[in-house]
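With one protein chain held back, the other chains of the complex are shown just where they sit.
For chain A:
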């Protein structure tokens, strides 16, 4: 059985490294550029980045062989983008209390490192260090240190040095200290999932702990092969950490969906600080519009209404924002302007060739894309509230830069905030909860205009 699994492992290394890539892409930046992801993770559920790594299944079979404590939980898996609310904690971990005490109640980096250091100094034999490391890995997001390389190195440092290094060929062939190796891989796995690039110190530690031909070392090498390549792959980088200010956050979100460098962001309304106690509360309104959109709106036929639609969700890493668009319906074909360039257009050279020849099909560089024609989008905004009053303020603000908008009827087609997209594996759970609470999550796709009102704003 050992041998067979070993071969399996070797044979499917390639597959696991592909898995590795996919996860790297997913985790280097948790922010969701929709098109970006649909390309990167085709075929997999976007919200389920954790596909069982082969090594894991392999070691699981080992575990049963060793009859070690069954830890077949998914809680050491990388944190998904949406934290499942109200996940019941399973069995109490053995070092839970110890960790709490050692950290001195501080839920930050210093508390975390203090706890880890206390454990490392407690016992020269490092009894139970594997369990402790699993626990620490799980605790990392809670302490906000999941992106901290120093902490990972600190965790690896817990392992006793030179004990698990294979000393002869046989040991090297067979999986030497599998549980410890698996734990080491898990640490690296979590680094990978959070997009933390290991450094030389990590390598040195792994060499000391597991030796050169061990699984964690291979994992390390693989990480060092892929992670630097994908470090800057996201064409829409976001600052890390994300800004806390909703206006700044909205800026980032709008810039991303506009995807136009010439687009200008306008803050129509700053949020009132809460302590001022303004009644009604003043939510922030941030809008974006590009010169092209402005021109398109200026040319819009005032007889046709424009629509304010939304809210639509946009994910920036683990933050969900909602935006609204100002758009119009597609013009019927008979009203579309003929944009063809006539023969008398260019003073210097002809813009048309009078030939019967056409481009050969083998020289058609265009991809075969089915394009759904959509009406134009004139502007987008993010606001602190999704009601019509707030959005009307946005439209009023837009009228300053788009005088034409004053003559165009605006229809508000606002839906309720739909249920957030859920992790598939948590949905069952969620469903149960919902049944218990008697709630119904209305799906976003149902676009029933809850508020339809036509405003003739020319007169105000």
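Here, contacts are C-beta pairs under 8 Å (C-beta built on N, C-alpha and C of every residue); 3 or more make two chains touch, one makes a residue touch a chain; residues count from 1.
Just so it is clear, contacts and distances are computed from a predicted model.
Within the choices "Auxin-responsive protein", "Ribosomal RNA-processing protein 42", "Amidohydrolase-related domain-containing protein" or "Complex I assembly factor ACAD9, mitochondrial", the name that UniProt assigns to the complex's undisplayed chain is "Complex I assembly factor ACAD9, mitochondrial".
Interface note for the absent chain: among A:106, A:212, A:345 or A:407, the touching residue is A:345. Considering A:125, A:244, A:336 or A:359, the position touching the chain not shown turns out to be A:359 (whole complex).
Of the residues in chain A, those that touch the hidden partner chain are 342, 344-360, 363.
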